[in-house]
Structures are given as structure tokens and as C-alpha cells.
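Only one protein chain is missing from this complex, and each of the others stays in its spot.
Chain lettering (A and B) follows the sequence in which the chains are written, and residue indices restart at 1 in each chain.
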């Protein structure tokens, strides 16, 4: 019975991950566009910031892994999805409590998904635990970090009360541990739940990392 | 007769592209040095900004494509040409209307040439149309964008009235379309004319992209 449920989950979850992954590309594209709007950039700025926000982390990961052209360039949906996000942000001035909350929850789910993807790819390339955590974190927060640097503000993940990087570390550790137990798909799912949970909880409770 | 002209163009044009390519490396090296002068950097700053401006876009493209060491490092002329540009900018305080106009026209021609090169390389690596446009744009404007980020100013292509990124997109689309028709060399030439034309026209007429 339990094995049956696992079986079913293993069939359904990859589609869920894929949907979540593309949702993340779209949401971060919108976020990039929103920042372009705040800075009064033109349409080119919207599109470039959307691509950097949505696909920068994965491109950095794949470039470091050196295992072929980044999936951001070979997958037929990624670039178009990121650009759709830019266009939505260009047309609709998003903001307010509704958008903030939707984005917060969506982004938290995506964070865990991307951290898990990055760590899994790193392990598959034969890397150790520390580099696998690092590549998980890069996948999850690298795009936002590059975006912040490009627009000239200190990366948000260097300080704040969202435990964003910490959630990515935790999600990576979960997926790495579950990989060790041979439970790749369930590990992915658990990583998303744990990463999103900590991220949302930290936001709600205003938890922050220690300062020196 | 027409076939004869095409034949002759196909023989001559590659040399023209090569000359234009190296001219672009030199011009952007000079531009990098000019910015180093404005910021009162020392000779090391001149050389590094020249290399970033002139070769950064191509290095980013080749690093993303992951098809071997970037041509900026294997071509025996690129680094020296970029450094010559730095030295010229170090010795001569360039400026004034003459330099602005020469640079504008030269840079517009180079923009189309680089966008076409980037897109052609991407197609040759088996990528689709959107990624090919993206790599064309990166080749044409990536170096300037990295340079802006390094010196701490928002990238010029995020807003302004030159349609710089747009001209690169158009040049990329031209070369991709002509590639589809089997006319690679003529496509390159047409891309340069179209890219440079739009870029110069936009500057002259003060056209800009829409803002949100």
C-alpha cells in the first residue's frame, strides 16, 4: 500500500517539479521586470533583468559545472517564459499586499525546487556535499544576486530577515541526504516543503541570521 | 552575372568582417580606456576596462556556449588589439564632436557585426532562435554591460535613446533569417547594414524604446 503511494508519487512529482520550475522562471521574470519599473528602465531593461533574475542562477550553475550548454539556452520554454514575465510586469504595475503574498509563497516553493535541482545536478556530476550545497544555493539565489549587482544594490541575501540563503542550504541538505538513501524524487518533494516552510516561517516570524 | 557578384562578395566579405571585428575590439578598448580616464583609474584600470569592454561580450558568449576556450583567448590578435586601444586612450584624451561621431558610426557597424557573429555561432551550436538572438545581443552589448557594472553605473542599455539592444536584436534576426535561406555571408553583411542603420537613425532621431 505504502509502496503503491510512493510509486504514484514518483510518477506525478516530476510533472509537479517541472510546473513549479517554470512557475519560478515566470515569477522571477515578473520580479525582474518589477525592479526595472522601479528604476525606470526601458523595455530592454525589463527583458534583460527578467532573464537575469529568472535564469541567471541556473546559467551560473551550468557554466560552473561545465557539463554542456546551460539548460536555460537549450530548453525551449525557459527564455520565452522569462520574457513573458517581463511583459506582464511591463503592462501591469504589480504591487500591494495581494501581489506580495502570492509572490512570497510562490517564490518560497521555487526556492526549494531550484536548490534541490542544483544539488542533484552537482551530485550527478560527481561533486561532494559542500560543492553540491553551494550549487544548490547558487541555483536558488544566484539569479537574484546577479540582478542586484547589475542594478547596483548590495545583494538582498547578504542581510535581511528572510533566511533566504539558509532555506536554500537546508533544502539542498535535505535532497542530498535523501539522495544518499536512494530517494531522489521524494527528496526533491521534501526539500521543497522544508525550504518553502523555513522561508515563509522566517518571513512571518521575522527571523534573521546572526550578525557579527 | 548576379551569381558572379555573389561569388565575389563571398570571397571579399569575410575579410571585411574580420577587419570590422578587430576595429570593434580596438574601438571598444579605446572606449574602456576613456571611461578609465573619467574615473581617474591608473594604467591597470585602463587595460582591464579595455579588455572587459572589447572582449567581455565574446567571452561571456563562448563561456555560455561551452564549445571550447573563448576565441578572445585563442585568437592571437584580440588581446593585443584591446590593449592598444587602452594605450591610445591613456596617451590621448579623446573627446569632442569628431571622436563622438567617429565612434558612433564605427560602433554601430561593429554592433551589427558582433550580433551577427554571436547568432551564427549559436545556430552552429544547434541552439534555437530565441537563444541565438540572446547570444547575438550578448556578443554585441555584453562587454559594455559588464564594464558598466564593474565601474558601478547602471548599464547604459537599460535606458537611453540609442535603441542599442534593439539594433542588436534586429541584426540577429536578419542573420538568423538569412541563415535559414542558406545565405550566411550575405546575411552577415545585411545584418551589419540593418543593425548599424537602425542604431545611427535612432541616435539621430532620438528614438527610444517604450517605458512602462
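One rule holds in what follows: contacts are C-beta pairs under 8 Å (C-beta built on N, C-alpha and C of every residue); 3 or more make two chains touch, one makes a residue touch a chain.
Everything numeric in this text was worked out from a predicted model, so none of it was measured.
**Student:** Among B:105, B:150 or B:212, which residue is in contact with the omitted chain in the full complex?
**Tutor:** B:150
**Student:** If the hidden chain were put back, which of A:63, A:84 or A:185 would touch it?
**Tutor:** Result: among the candidates, A:63 touches the missing chain.
**Student:** If the hidden chain were put back, which of A:27, A:134 or A:190 would touch it?
**Tutor:** A:134
**Student:** What residue numbers in chain A mark contact with the hidden partner chain?
**Tutor:** 63-67, 122, 125, 127-128, 130-131, 134-135, 145, 149, 152-155, 157-160, 164-166, 208-212
**Student:** Could you pull out which residues of chain B are in touch with the chain that's been left out?
**Tutor:** 36-37, 39-46, 48-49, 51, 59, 63, 66, 68-70, 73-74, 76, 79-80, 83, 89-91, 93, 149-152
Here, only the chains that are shown with their structure count from here on.
**Student:** Using Cα averages as centroids, what's the distance between chain A and chain B in whole Å?
**Tutor:** Distance between chain centres, rounded to whole Å: 32 Å.
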